[in-house]
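See below for the structure under consideration.
With one protein chain withheld, the remaining protein chains of the complex are depicted in position.
Note that the chains take the letters A, B and C in the order they are written out, and that residue 1 is the start of every chain.
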Amino acid sequence: MSLLTIQDLTVEFPTRRQLFTAVDHASLSVEPGEIHGLVGESGAGKSTIGAAVMGLLERPGRIAGGQIKLGGDQISGIDVEAMRGLRGKKISMIFQDPLTSLNPLFTVREQLVETIQAHLGGSEAEANKRARDLIDRVGIPDPDTRLDQYPHQFSGGMRQRVVIALALCTEPDVIIADEPTTALDVSVQAQILDLIKELAQERQVGVILITHDMGVIADTTDRVTVMYAGKVVESGTTAQVMGQPQHEYTKSLIAAVPRPTLKLHRFPQISYGGRETRFAIEDMARHWPKVDNDTSKPVYEIRNLTKKFLQRRGLLPWDRTYFTAVDDVSFDIQAGEVFGVVGESGSGKSTVARMIAGLYPVDGGTISFQGKLVSDLSDRAVQDEYRKNIQMIFQDPYSSLNPRMRVDEIVAEPIRHHKLMSGTDIKRRVDELLDQVGLGHEAGQKYPHEFSGGQRQRISIARALATQPRFLICDEPTSALDVSIQAQILNILKDLQEHLGLTMLFISHDLPVVRQMCDRVAVMKQGQMVEIQETSDLFANPQTDYARELLRLMPKLDDLSTDGLGEREE
Amino acid sequence: MILRNSAIGLTMLLVGTAQAAEFKWASTTDPQTMDPHAVNSAPVLGFLNNVYEGLVRRGKDMSVEPALAVSWEPIGDGEGWRFKLREGVTFHDGSSFDAQDVLFSYQRASGEAADTRSWFAPVSEVKVVDDYTVDFMTTTPNPLFPSSIANWMIMDQGWTEANDAVVPDKETGNYATINANGTGAFKVTEREPGLKTVLEPFGGWWGDAEHNITRAEFNPIQNPATAVAALLSGDVDMINPVPIQDVARLQQNGDVNVIQGIEARVIMLGFSHDAETLKYTDDAGKPNPFRDARVRKAVAQAVNVDAILATIMRGNAEPASQLVSPAMSGYSGANADRPAFDVEAAKALLAEAGYADGFSFGLKCPNDRYLNDEAVCQAVVGMLAQIGITAELDAMPVRNYWPELREDNYDMYLLGWSPGTFDAEHPVRFLVATPNEEKKLGSWNFGGFSNARVDELLPMIQSELDQAKRQAMLDEVAAIIQDEQVYVPMYVQPLVWGTRSNVELTQRPDNFFLLRWVTVN
Amino acid sequence: MTDTMETTKSAPKSRLAKFWDSDFAWSFRHSPVAVIASLVVVVLVLAAIFAPLIAPYNPFDPATLNLMNGFTPPGTPNAFTQETFLLGTDDQGRDVFSTILYGLRISLFVGVSAVLLALIIGVILGLIAAYFGGWIETLIMRIADVQLTFPAILVAMLIFGIAKGITPPEYRDEMAIYVLIIAIALSDWVQFARVVRGAALVEKNKEYVQAARLIGRGSFPIMFRHILPNVLSPVLVIATISLALAIIAEATLSFLGVGAPPTQPSLGTLIRIGQGFLFSGEWWILFFPACTLLALALSVNLLGDWLRDALNPKLR
Partner (left out) sequence: MFAYIVRRMFQSVIVLLVVGLVAFSMFRFVGDPIDNMLGQERTQADIDRLRTELGLDQPFVVQYAKFLQGAVQGNFGVSYRQGRPVSTILIERAPATLELAFVSGFLAITLGIALGVFTAIRRQGIAANVIMTVSLIGVSLPTFLIGILLIYIFSVELDLLPSFGRGETVMIGSWSTGFLTASGLKALILPAITLGLYQMTLIMRLVRSEMLEVLRADYVRFARARGLSERVINFRHALKNTLVPVITITGLQLGSIIAFAIITETVFQWPGVGLLFINAIQFVDIPVMAAYLMLISVMFVTINLIVDLLYYAIDPRLRVDARAT
C-alpha cells in the first residue's frame, strides 16, 4: 500500500472576480523509497499540490474535492491541531530557497532542537545529540561548530542541507521537496539531489520532487507526473514518460529541452495551448541597417580586466578588505559571433558583462570596442556613441522593466534619450517593434505586470533593439523562464544574430543552453577565465579539470525522447 | 538620605491634623533672586517684603508706617530727612541691626550694579549721626523721599561682607542670590529656584505676629489652568493671580474664596508721537496720523472700556481716566472723568483731522504680561474698526515685546504702569517727560511725547513740599495729558487672588502678598 | 496598488471603471472604517473650502464683532444683545461655529502645505542619499540627526524669531502662518527622507535601473523618472499620518505661544484659547473646536492605517 495517495484532488482559490481552480482532479501516489517527480511549468499547480498535502494552502485556497491519504488514513480536511501533529512528524517539506526558509536570527542548533522537541519531546541532551547526527548525516563537515552558527554563515548548498536536516528531524514518511535545487549551482544541485536519493533509499521515505527542470526529473526520479494548467496530463515511470511521451504537451515540453549532446539550428515550435507567438524577424531585418561584419579584427578587445569590491570598509585604508570579483581577464569578441561565458554563481561572469556594458567602472585593464577605448566612463562623447551600439537583456524579466512605466514608454526611452527620432516616428517605431517581437502594438498601452515572464522578456528585447545596436549582452536571459518559453526566446536570439548580424555576449550557468547558443565559450571560475574554446571543442574535450567537472555534473538527458527536434547542426 | 517635603507631600501628611497652620501658595513667576537690591521688580520685592524690611514700610492701606525706623522728620527746609532707627532689632542670623547696616545698605542699593539705584537719585549724601540715627541729604527738597524708599531693604553688613556679596550681582549671582538674612517676620529655610521656596516664622522678630503660620511654601506654576486646578484640588492654599474668567466659577465653589482688589497698575494705549510715518500695513510710509491729538482723542472715544470690563474683565476692573488710579496720592480729582464712548464723535474727530475714510496701522501687544492683554487688544482692534481705522494686531511674548518698543517698531501699543512710589509724579517722570538720558527722565516714554510745560513742572513737583501747591501742579499736568491724549488710559488692572476658604489674608494694591497678615483657620 | 497607479494613467475612457474594479478600490469599498473616515474628511474639507459661503459670520473681520456678544452659550440668546448663536460665542463675541469653519481652513492649509513641503524636502534628500551613497549619504543622514535633535517647538520658535528679524514690518502679520508651515515641515521631513532612502536603496539595485543607466540616462532622470514612482506608496502612507500630526503640532505650537495670530485663529489657536475657559464654565469654546480637531485627525489617521494595509501587496 502506497505511503501517500492523492485522489481527484481539486484545489480552488476563490478570488473576488472568479473561482480559480489551481488543481483539477489530480491523482498520484508515492511508494516508500520512491522519488516521484512532479513536473510542469509555472502555474501548472504542482506547488499547490504540495501545499495541499501539507495543509498549508495560502488563504483563501481550499480543497474543493478529492482526498489525500497518508498510509491509509485520510488527512485532507482534518482539524488544524491534528494536522500540525502530522506536519514535520509524518510529512515534511523542503522549500525552494534555503536562504529565506531558515530564520536568520536563530542558530541551526536552536532551529533543529525546537523542531525535534516539538514532536519527539525528550530531553535537551537527546535533542542535541539527534541534531548533531542529522547535521552529520546530511554531509555538513565539522557539525559541532556548524551547529552553533547562523544560517547566513552557510553557503547556499550547505543551507539547503540544513533545511533537509530539519525536514528529516522526526523520520517523516513523506518529504515534499518543492524546487529544492532551483536556487543552487549545478555542482551543488547534483550533490543535493544525490543526498535526497540516498536518504529516500536508506530510510524508505517517499519523496515528491516538485520541479520544472527536465534534467532533474530525468536524473533523479523513479516515477513522474506531468501537470499542465492544474490537470495531470501524463503519469508513469520516468523512463517511459521521458522516453516515449504520449501526451502532446509532454512532447512539446521535452522537445523544448536544450540538449548538451546535440546542437539544434532552431528549437522546434511545437505549439501547445496556443502558447507559440511568432517573431517577425524578416520585417525587422528589412529595416535593419546593413552591417558588414569584417572578421579581420575583433569587435571587442578586452585586456587584463579587473574588478574589486569593497568587502569591509575600515576607518583606515589598510583596514579595508576587498574581494576580487574579476581577476585580470583578457579576451576578444569577433564580429557577428555569439561569445558565451559560463560559470557558477560568484564566478564573476555577470560582473564582466556589467563592466562591458559600462555599468561598473573598471578597476584595472581596458575595454576597447571597434578599436575605441570605452572603459573610461568619464568620456561622455565616446560613451554616448558607444551606448547607441550596445544593449543588454537582463536575467529577471520581472525586475528589468519599470513597473510604473507603460510598455511603449519603456521601449521608446532609448530612442528618446539618444534623440534618434521625434514624435510620431517614435510611436511608429515602437509599434512596429512590439509587433515584430510578437506582442502586437496594442501591448504598448499596458503595464509590465500585465504580461507573463516570456512576454516581458520580449519587451526587453524590443527595448534592446530600439536603438538598432550592433552588440547585445545577454545576462542569463532565460534562466527565469519555463523551458518552452526559453526555447522561444533562444530562437529569437538566434534569429537576431543570424539575420541582423548582431554580435552577442551570452552569459549563462546552463551548459546545454550555452551549447545551443554560442560559437565560442569562456569558462570562468572565481574571477578568472580558466578556458576559452570553440563550443564544440569544449564539450568534446575540455582542457581544464574545472571545465571537465562542470561537464560531468550537467544532466545528460540521453534517454529523453528526441523526436520532432528537427534539423541538427552536428 | 534627607527627606524633603514638597506641596503634595505635605497635603498627604496634613490630612486630619486640626491645627493646619502650614501654608502653600503659588504664583506665575518665581522671584528670580533673594537679593533685595539686585532686581527692582514686583515679584522679587513683593516676596522679599516677607523676609527683609526697610526703614519704613506700607501698611494694609498702603500708608507709610514705621519699620526699622521708628520716626523721621525733614532736616531744615528740605535739605534732607533724619531717621530714628528701631533699637534691639536682630537679623535672622542673630546679629544686631544699627546705623552702619543702613549706611552699608544705602551704598549697596545705590551702587553701579544695583537695579534700585534710581531710588537714590535725589540723595546727595548719607550721614550716620549715631548708632540709631541716620541723615539722608537730598539735592533738592524731596517731600516723597520716605515713601519712595518703602521697598528699600536693609541688609546686615557683617553677613553680606562675610559671604562676599557686597555688590549685588544679577549676571553671575552670589551668596545673596539664593540666601537671605533680613530682619523680617519670616526667614528663608529652603530655596530651590524655579521650584519652591520655604519660609518659616522668625522667632526674634521685633513686631508681634498677626499670623498663625508655622511654615510657608511657595511654588511657581506657569500654566493658569494648572494653578486653578491646584487650588481647587487643595494642593495649594492660595494662588495669584486667578485667571479673570475663572473668578465667577471659583466664587460659586464653597471650598475657595476669591479676593479682589484694584491694583495700582493702569492699562493704557500708547502712540508713536515723534515718528514721521506709519510703519505697518499697506499704509506704511504714509504720514503718521497719531501725531494729531484729534486722532488720539478719536481713538479714546472709540474704545468702549465698559464693554471690555463687562466681558473680558468680567466686571472685575475699574475704568481709568489718568495714568494713576484714584488710590494713588496726587491723583487729580479735577480730571476724574474719561472721554465718553461715542463712535459718532470719534468719526467726526477723524474727519476733522482729515481721515474721514480711515487708515490702517500696526498695534503691538504683549500676550503674557498683563491680565488678558491679548484679548483686550483684540477687542480694541474690533472697536477701532467701528470708526473705520483698521489695526493689525501683533501680539507677542513680553521677551520680544520690550525690544520691539525700544526699537520703535509700532504705531500704537499697549502698556501697563504701576507707580513704584504710589504717587502721580511717578508716571509723569517715566512716561510723559521728554526722554533724557543723563537726567534719567522719560525712560519709558517710547512714543517720544514732549511738552515743554510738563518738563518745566516736573522738577517743581518733585521738590514742592506744600501738598496743595503740589497737587495744583499735578492737576495741571494731568489736564495737559488729557487734552493732548498722550495716552489712552483704559482701566485699572484688577487684583484677583484665590484662596482656600479657611484662609484669611490682606491684599494690598501693590500686589504684594505678605505672610504676616495670613491666618489659616 | 499597482492597479490604481496604472489605471490613473491608462486610457481615460475605461479609467474610472478600471479604478472602481481595482483591488484597491474594492478593499476600500469593503472597509466601513475607511469609507466613514473619508466621508468625515471630505465633509470637513468641503466645509473649510466653502467656509465663507456656509459661515453665518466672518470671524476674521473685527468690524463685524460685537464684544457684548462675548460668552454667549450655544443656542441661547445673549443677555445684552439678545442674539443667538448655534454653537455660542467666544470671549471676543465671535460665533464659534463660523470661527471653527475658518479655523479649519487655516489648520488644513497649514497641515497640507507643511506635509507637502516636508515631503518634497524629504523625498529629494532621501533619493539623493540612497542613489549617490558615500559621504553625501552620510552628510544627509547626519543633518537628519541634527534635525531630530531640535524639538519641533524650538525650531518653530527660532524660525518665528528669525522671520520677525528679517521680514519687513509691514509683512509680519501674514508671515505667522508660513512660519508655522516651515517650522512643522522642517521638523517632519526626516521620516520621509528615511523611508524614501530605505525603499530607494532596494529599488536602485533592480535591473530596470541598470537598464536605464545602460541607455545612458543621467542620475537625476533615473532618480525621479524611474526610482521615485516606485517608492511613492510608503511615502503616501506617511504623508497621510503626518498630515494629522501636522495639524496637531500646529495646535501644540499655538499652546506655546507661537501659533496662528489670535485675530485669525486656527483650530489649534481656538483650543488654546478655549482651554483657558475649561474651569470657568464656558465649555463650548473648547469643546466644539476640540471635537472638530478630533474628528479630523482621527479620520485622517484611520485612513492612513487603512492605506498602510491596502498598499501593502503582501497583505492582500
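By definition in this document, contacts are C-beta pairs under 8 Å (C-beta built on N, C-alpha and C of every residue); 3 or more make two chains touch, one makes a residue touch a chain.
In this text the structure is predicted, and so the values were computed from the model without any measurement.
All shown chains touched by the missing chain in the whole complex, by label: A, B, C. From the options C:245, C:260, C:285 or C:310, the residue with contact to the unseen chain in the full assembly is C:245.
One of C:54, C:79, C:148 or C:202 touches the chain omitted from the figure, and that residue is C:148.
When you scan A:89, A:303 or A:427 for touch with the missing chain, the hit is A:89.
The chain not shown here is touched by just one of B:177, B:272 or B:511, and that residue is B:177. For the chain left out of this panel, the touching residue among B:100, B:147 or B:443 is B:443. What subunit C contributes to its contact with the hidden chain is residues 33, 138, 142, 145-146, 148-154, 157-158, 160-162, 164-165, 244-245, 248, 251-252, 255-256, 268, 271, 275, 278-279, 290, 293-294, 297-298, 301-302, 305, 308-309, 312, 314-315.
Residues of subunit A in contact with the chain left out of this view: 54, 56, 84-89, 92-93, 95, 97, 100-106, 114-115, 118-119, 150, 152-153, 163, 166-167, 169, 311-316, 319.
On the side of subunit B, touch with the chain left out of the figure occurs at residues 1-9, 12, 32-33, 38-41, 112, 115-116, 118-119, 169-174, 177-178, 192-195, 219-223, 225-226, 229-230, 232-235, 368, 397-400, 402-403, 420, 430, 437, 440, 443-444.
Just so it is clear, only the chains that are shown with their structure count from here on.
Averaged C-alpha coordinates put the centre of subunit A at 87 Å from the centre of subunit B. If you average the Cα atoms of subunit A and of subunit C, the two centres end up 47 Å apart.
Subunit B and subunit C have CA centres that are 44 Å apart. Contact of a single residue of subunit B with at least two other chains is seen at no position. Only residues 224-225, 228-229, 232, 243, 245-250, 279-282, 284, 304, 307-308, 310-312, 362, 367-368, 374-375, 378-379, 381-386, 390-395, 397, 400, 409 of subunit B touch subunit C when the two sit together in their complex.
If you check the complex, the residues on subunit C that touch subunit B are 61-63, 65-68, 70-71, 91-93, 161, 164, 169-170, 172-173, 257, 261-263, 275-282. Those residues of subunit A lying in contact with subunit C across their complex are 16, 354, 357-359, 383-384, 387, 390-392, 394-396, 399-406, 413-414, 417-418, 445-447, 449-450, 460, 463, 467.
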